[in-house]
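Note that one protein chain of the assembly has been removed; the remaining protein chains are unaltered in position.
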Amino acid sequence: MTASIRMDELSWPEYQQKIAQNVPVFLAVGATEQHGPHLPLGVDVILPTGIATRVAQEVGGIVAPTIPYGYKSQPRSGGGQAFPGTTSVDAHTLSLVLRDVIRNLAYHGVKRLVIVNGHFENTWPMTEGVDLAMRELHRDGIDDLVVLRLEYWDFVETATLDRLFPEGFPGTALEHASLLETSMMLVFRPDLVDMDLVPSDGPAVFPTYDRHPVDPDMVPKSGVLARAQGSTAEKGNWLIDDHVALITKAVRKEFSL
Amino acid sequence: MTASIRMDELSWPEYQQKIAQNVPVFLAVGATEQHGPHLPLGVDVILPTGIATRVAQEVGGIVAPTIPYGYKSQPRSGGGQAFPGTTSVDAHTLSLVLRDVIRNLAYHGVKRLVIVNGHFENTWPMTEGVDLAMRELHRDGIDDLVVLRLEYWDFVETATLDRLFPEGFPGTALEHASLLETSMMLVFRPDLVDMDLVPSDGPAVFPTYDRHPVDPDMVPKSGVLARAQGSTAEKGNWLIDDHVALITKAVRKEFSL
Amino acid sequence: MTASIRMDELSWPEYQQKIAQNVPVFLAVGATEQHGPHLPLGVDVILPTGIATRVAQEVGGIVAPTIPYGYKSQPRSGGGQAFPGTTSVDAHTLSLVLRDVIRNLAYHGVKRLVIVNGHFENTWPMTEGVDLAMRELHRDGIDDLVVLRLEYWDFVETATLDRLFPEGFPGTALEHASLLETSMMLVFRPDLVDMDLVPSDGPAVFPTYDRHPVDPDMVPKSGVLARAQGSTAEKGNWLIDDHVALITKAVRKEFSL
Amino acid sequence: MTASIRMDELSWPEYQQKIAQNVPVFLAVGATEQHGPHLPLGVDVILPTGIATRVAQEVGGIVAPTIPYGYKSQPRSGGGQAFPGTTSVDAHTLSLVLRDVIRNLAYHGVKRLVIVNGHFENTWPMTEGVDLAMRELHRDGIDDLVVLRLEYWDFVETATLDRLFPEGFPGTALEHASLLETSMMLVFRPDLVDMDLVPSDGPAVFPTYDRHPVDPDMVPKSGVLARAQGSTAEKGNWLIDDHVALITKAVRKEFSL
Amino acid sequence: MTASIRMDELSWPEYQQKIAQNVPVFLAVGATEQHGPHLPLGVDVILPTGIATRVAQEVGGIVAPTIPYGYKSQPRSGGGQAFPGTTSVDAHTLSLVLRDVIRNLAYHGVKRLVIVNGHFENTWPMTEGVDLAMRELHRDGIDDLVVLRLEYWDFVETATLDRLFPEGFPGTALEHASLLETSMMLVFRPDLVDMDLVPSDGPAVFPTYDRHPVDPDMVPKSGVLARAQGSTAEKGNWLIDDHVALITKAVRKEFSL
Partner (left out) sequence: MTASIRMDELSWPEYQQKIAQNVPVFLAVGATEQHGPHLPLGVDVILPTGIATRVAQEVGGIVAPTIPYGYKSQPRSGGGQAFPGTTSVDAHTLSLVLRDVIRNLAYHGVKRLVIVNGHFENTWPMTEGVDLAMRELHRDGIDDLVVLRLEYWDFVETATLDRLFPEGFPGTALEHASLLETSMMLVFRPDLVDMDLVPSDGPAVFPTYDRHPVDPDMVPKSGVLARAQGSTAEKGNWLIDDHVALITKAVRKEFSL
């Protein structure tokens, strides 16, 4: 049998069989968010789904449908909610979605779950959602689910960052719609990248605090927080290779695969 | 300009331009739910997304990312939550997702929104989500959003049903994973349909009430509530043509397009 | 002892004794909603309470106080919230009321609960409320409560509908404030029916979608969605006899009474 | 026109006409709660509904359906939740019910609302519900609703209490199921009072604190917190006359009637 | 070892050791609320914290950080929310805070918890919070936590009130910012009391009902509901001595200390 790696392409008996074999389930959590004029709104869905799929291939897992609406974009890490197309949910809403989906997966026997974040701001509502689910599952008498929750961009070798940023890595937060994401998009969906539209109004210089209401002059008009110039598929592959290899390693270790 | 019909494939300036032209936005709401041994878990995502896309093509609209996790399956209309792979959220959770997504779309200027339901049980949490959004938008001073909320299967000619069911239409609820859905899947994703696995343990005979806890003997073991025998792509096209034509007609009428 | 069939007329020791005997408890869930110019706002309380009481008499059960405020009326099934007097609660609110009341009944030993819906739109918030209660009770270590949840109008013989609608039954949704409800009100509370005020502006012709904001021209000005002409107590008794007999049969079967 | 004083007995045009005349609407909030072996579970519905009805008659108002499930009984004021039949909802649930009902009444033009509490423990969830409603209505642009929220037992002349308790009034909290409530029940529903079953295990002697879990020995086994001996319909009428007269006076004053 | 009596001054190993010895934990719940021109906004934090600390000293307990924001002030007991500086949270919010803090204390082994209320209006959201926590803890398999929840002002000898109010005690509710609180503040924080600013516009004469919106003329302009004239530290000590002695007695009795 060569059933799909995608949960939504499996019939329920196929899924049941997979779960009975204790294969890891991967759940990507994305966002619909502006990523500058050269990238589409779906970047934060495409990247974690792509990486989760490759890791699932490595370890024989399956990939659940990606959650496409994430937590509200913040000015200092994603440009903020004012950009047209940035379509988000409240923190409590996202936590409840995570809680419910995890609980349902566990009810059907999933014991190994890897949740792959594709949108920086999701980190904390996701964390809360996992905690709420674990608490409820404990009350339901289910204590054998193990969840790994991760930001894929944290799985990278220092050497790779050094290669990518010979003048020093500016840090994850500012990388929104910039070199890293653009390069990986050139691997996964080059048809959706228009390098001619890469803007030059960055990098952003942010204060070390949030201001409400947001000062619209603080965010580059393009929505690109750092620089996307020099993005290439080759660089994207360096990153993806790291992400896949290191997440695979962690998954194998934690699940003894 | 030949920008994509998919919102997630648009950059934010492309999206902004579309919204400035007042194009309708289509939002499909699906589910990850068992559909028998011959169909994949993603049927309720694939069908409304496919239909919404075709209507969007007709009227020049764009299609937002489909919400992939829906309300809990009920035994009498979807077989219930016990089938492996049926992965759902609570009613309040789904309503909040709808509320938040609608509100965000409206904040960026969307004035014409068509919400296409692909999963029977979503109907009421979606209805509540729309109401919550409209109430909040009114408080935000936004009163010019018009939402059409619909179940795609309600858009069908009587003549078509007569052709499909010469011995009489058994009704929408029982059609779960049966002739209608199977035939349309043979159009949209024939690679995911295995007609050799169509079961024969239906149609279900349900009582006229819900019982909690669910009586597992009540639901056909296959998860198919009626009959899928005789499904063909040709029949699927009859249905899809009706759905697309009649929804398009409604959208044109309400939005004067 | 001839204690009342109404829970609110029992003292707590009387109630305790009934519950110790495992009698079924009936909980009707109604609404305060417009029912045209010829019927009162309380129709959806009066009818399910009346039917629940008769079934309780048949099977030796007791009737809990009816919940008088239900979910929001929808234009296509109840005329919508714009009619003066239609006084409703949000979906989450109604689900929480159900959850709490069911949980409390179970804490005191109720093992057989029949929940009788009197208002179409309540169906799904009630369904969610029951599910929330069952989930919490399981966590409380209570797994022996059985709940039957039903719409009373689904318990009718085809022959009866044929007698009532010689030209064909128009369907449940449209029957709001029409022949069925009016006829039964002529049995339960004829003093509250004014046949001289039966309107003639129906039946409604609805589109197959919801529109928000509601188009006020879509709903008959009277609030009567179909036709109430020809309603009689005799017809009401046909219906009530069916409802009582068939619900009684279901209750006896499920509870082995 | 001699339309009913009860909202649920009015048709929507009758209700609309009443509201257009700015008549006060009375909403009683009750409970389903043990009241000793001599009184029924419905006391906290019967008494405030009865009193609200009499006041409505005085001032030309109408009476909305009474909310029959109230906040959780506390040991020191109602005996606590352990008594069979005491069927309650959480504080947040009751507040949401109040919020929603008040909001809906206001949407249809109600400008004068009197909320009559019949169950001590409801006081604070009701207070919160009113506040939530007023806050939301303000956001909806509705600022002309005036709500009077009251406990009916606070409307009594000192002279009456002196007549009833020649040896000194023990205080409202302890009066649960005791002389006051029993006497008034002998007026409103004497058929539901069995004076032969009045217990003698009170009055309770409570500590000045709550203990969780509840010490079951703290509450009289009968559920009667003080003494019901000596209750008569005559005494009940003294109380009811005071309640009606003083509430009427307050309503007239606040609404300039 | 002479570790602090304050939880926030203990290291976690010190705290762990205390809890292993089953010492009672005291949690005061206060408010930030106007208390007239002569008292600071923090009265409802200072008083219950002071009293809880003294009781903890008597019984060898420890004092958790006081919750400084309480439920909304009501006109008839605290002057209402309109006074500048009265900074409050919704009922549901306060209940959730209590629920979460209690649950966390119990997770770490606390078995004896005394919750000391310093703000009248907190009583019911606190009560609900305790109930929610106990319910969740039961589901977590933790049933050995005992909570005493109390209003400190209820622990006073009649003789003391007679000494303080030779002409009769006007009742707790009206005592807001008046003789009792002022006198105790003269003990705990005399530097924050300015007797020269004690106002003379009270005592308030309140109706026996709430009115929404609040009638601003109903509340004394100063925010002092009764009278603070004659307050002295000596009187404060009478009260504090009673509060400490009687609460200590209750704690010893319930916890067999």
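Observations on the structure shown:
Labels for the chains are A, B, C, D and E, by order of writing; each one numbers its residues from 1.
Convention: a contact is a pair of C-beta atoms (placed from the backbone, for glycine too) under 8 Å apart; a residue touches a chain by one contact, two chains touch by 3 or more.
Fair warning: this is a prediction, and the values are worked out from it, not measured in the lab.
Looking at the complete complex, one finds that the omitted chain is in touch with A, B, D, E.
Note on the undisplayed chain: of the listed residues E:G61, E:G118, E:G202 or E:G223, the one touching it is E:G223.
Only one residue in the set E:M7, E:V23, E:V187 or E:A204 touches the chain that does not appear here, and it is E:M7.
In the full complex, chain B touches the omitted chain through residues 139-140. Residues of chain E in touch with the missing chain: 4, 6-13, 15-16, 19, 32, 34-42, 45-46, 64-69, 81, 83-90, 92-93, 96-97, 99-101, 104-105, 107-109, 192, 194, 197, 223.
Touching residues on chain D toward the chain that is not drawn are 135, 138-139.
Here is the rule we use: only the chains that are shown with their structure count from here on.
Listed here as common contacts of chain B and chain E: A, C, D.
Comparing the chain pairs D-E and C-D, the larger number of C-beta pairs in contact belongs to C-D. Centre-to-centre separation of chain A and chain D, using mean CA positions: 54 Å.
Our note on geometry: chain C versus chain E, Cα centroid distance of 47 Å, whole angstroms. The set of chain E residues that touch two or more partner chains comprises 139.
The touch graph of these protein chains has some other shape, matching none of line, ring, star or complete.
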